[in-house]
Each structure stands twice: as structure tokens, then as C-alpha cells.
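Got a structure for you, written out below as C-alpha cells; questions coming shortly.
Only one protein chain is missing; all other protein chains are in place.
This part shows chain A:
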Amino acid sequence: MSRLLPMLFLLSAFAFSVVAQDATQRSFDNEQQREVYQQLIKELRCPKCQNQNIADSNAPLAEDMRDKSYEMLKAGKSKQEIIDFMVERYGNFVHYKPPFTAATAVLWFGPVVILIIGIGVAVLLTRKKKEQTALTPEERAQLEQLRKNDND
């Protein structure tokens, strides 16, 4: 553990340095543009090295995508235009904020639906039990009778 911590620290420092380097090496028209660029490369996912965004990845494809994002920003395109451009070519996979579609709806609503069903079933079952345990007047009279007999 004593060795692992500094190593982890070094690794994370490296990951940040890739981003920092990339953004400082490029020249931007203004700070806001640099900000948008940094947001973009963190939000866009590298299709080649699948669990990394293009800021963290050193894959040639991620490099190309960073270049393309930069070029488009410089050409005056908005963040959304660049995201749409990437999605058009690489699919929804490429954006770390997937849109709401029929397939993702199951993931959003599935747990809620299951929870509602669970609660519904629980309520139904307990209600039924109450109905069953409640005695009719005849049954109550019978019970009284039995008790009396027992005491005798």
C-alpha cells in the first residue's frame, strides 16, 4: 500500500498533464474558447480506447479527434455543433452524455418501474392478509363459545 499510493499519484498526475499539455500547446482566441475546448475533449469518448475520453487518450484516433475539435472551434463552430459532427460519424457512443432513446429509457425507468411493482405487490398482499384475519360476527360468536367451553 505504501508503494501503491505514490504510484497512483504519479499516474493521475500523468493523466492530468496530457490534458494540460494539449490545451496549453494550442493557441486560442480567448479564454472562453479554451474552456469550451477543454470541456469538449473531456466529454468526447475515444472509440478506440473505450473507457477514456479523448483528453486522456494517446491513441492516434483521439489525437485526430482533438485536432478536429480544435480546428472546428477555431472556425467558429459551437460546442454542440462539434458534438453533433462527431456523433454523426462515430455514433452516440462517442459522447459521454448519451441521449434519451428507446434503449436507454429502460435504464432510466426500469428501476423505478420495478420499485413501483414491488410496492404494489407488497400493499396488495398485506391488504389481503388483513381481510383474511378479520372475523365475521358468526366466527366471533363461535370463538367466544369455544373459549367458554375451555374455561369450564
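Here are some notes:
Note that contacts are C-beta pairs under 8 Å (C-beta built on N, C-alpha and C of every residue); 3 or more make two chains touch, one makes a residue touch a chain; residues count from 1.
Here, contacts and distances are computed from a predicted model.
Per UniProt, the protein behind the absent chain is "DsbE family thiol:disulfide interchange protein"; the candidates were "NADH:ubiquinone oxidoreductase", "DsbE family thiol:disulfide interchange protein", "Iron ABC transporter permease" or "Zinc import ATP-binding protein ZnuC".
By the touch criterion stated above, the residues of chain A touching the omitted chain are 47-48, 50, 60-61, 64, 68, 87-93, 106, 110, 113-114, 117-118, 121, 124.
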